[in-house]
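I have placed the structure first, in the form of structure tokens, so that the comments after it can refer back to it.
Here is chain A:
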Amino acid sequence: MLHTDSLYESELSKLRESVLLMGAKCQEVVTRALAALASREVEVARELIPLDAQIDQLEVRIDDLALMILARRQPVAKDLRFIASVLKMVTDLERIGDLAVNICERVVELCQEPTMVEQEEITTLGVEVIRMLQDALNAFATGDATLAREVLARDEAVDTSFARIFHSMVACMMKSNENIERATRLQSLARYLERIADHATNIAEMVVFMVKGQDVRHAPR
Partner candidate 1 sequence: MSMVALASMVLALAPFAAMVAHALATVRLSAAIVGACASALLASLQLSLITVAIALPVGVIAGMFIAELAGPQAVRWVVLGHDTLASIPPIVLGMFVYAVVVLPLGGFSLFAGAVALALSAIPTIALSSAELLRLVSPSIREATLGLGLPRHRALFLVLLRAVLPGVASVVALTFARALGEVGALLFTAGSSRWLGASAPTAASPLPLEIFVAVQSPSADSQGRAAAMTLTLLLLVSVSSGCSRLLRSVNR
Partner candidate 2 sequence: MTIPKLSVTDLKAVIGTVEALRGISIAVAANEVLAIIGPSGAGKSTFLRCLNRMHETRPGATMSGKVKLDGVDIHARTIDPVWVRRRVGLVFQRPNPLPMLSIGENVVAGLTLAGEYIERRDELIETMLRRVALWNDVKDRLGKPGTSLSSGQQQRLCIARALALRPDVLLMDEPCSSLDPSATARIEELLNELRSHVTMLIVTHNLQQAARVADTTAFFHEGRLVEHDRANVIFTNPSDPRTEDYITGRFG
């Protein structure tokens, strides 16, 4: 059922769309950065870095809109949970934006060095993490708590992948000193991806709260 006040309804829609736009931008940066890594296109990676400014601007706009709705509409029940979730989610998305920029910077550096075989694993991890973010945002868009819970379940696998990559990089470094710089950079990249997955998980937790009213943060999975 829609609000009897259609202006209110449109304000909530605008908020939702802004969040999804912000999420889409974050996704775009990460996807294209990893593609640039695979295809060794330094310029592409460099061009992505300024997109972070757009992401930050969106955060400010979303916060403003959410605050205005809180003040003027005094939302309750699911509207209140929606606004509260949005306010929390944008901080996660903003962090994802920052991490995406960090990834770009590492990619720029890595492209200037020969490829390492282990990069394959990173690409696989990247694909999985992007899918998690995508699904979390979809769950938000459609109010799908089940999908959100699935995202929560996948975080563990990501953590395991990250641990594996970390150790394989350590092994690389032990093999030869030449590898140290590259391996370190790849480790950082993997860590950024793992952190993005954590933020995607946070987003999924907020979706569950928004839809069901259950706070599943810090709960054993």
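Convention: a residue touches a chain if its C-beta (ideal position, glycine included) is under 8 Å from a C-beta of that chain, and two chains touch if they have at least 3 such contacts; residues count from 1.
Selection rule: all candidates are chains of the complex that A comes from, given by their letters.
If you're wondering where the values come from, they're calculated on a predicted model, not measured in any experiment.
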Which one touches chain A in this complex, out of 1 or 2?
2
Sites on chain A touched by candidate 2 in the complex
1-5, 8, 74-81, 213
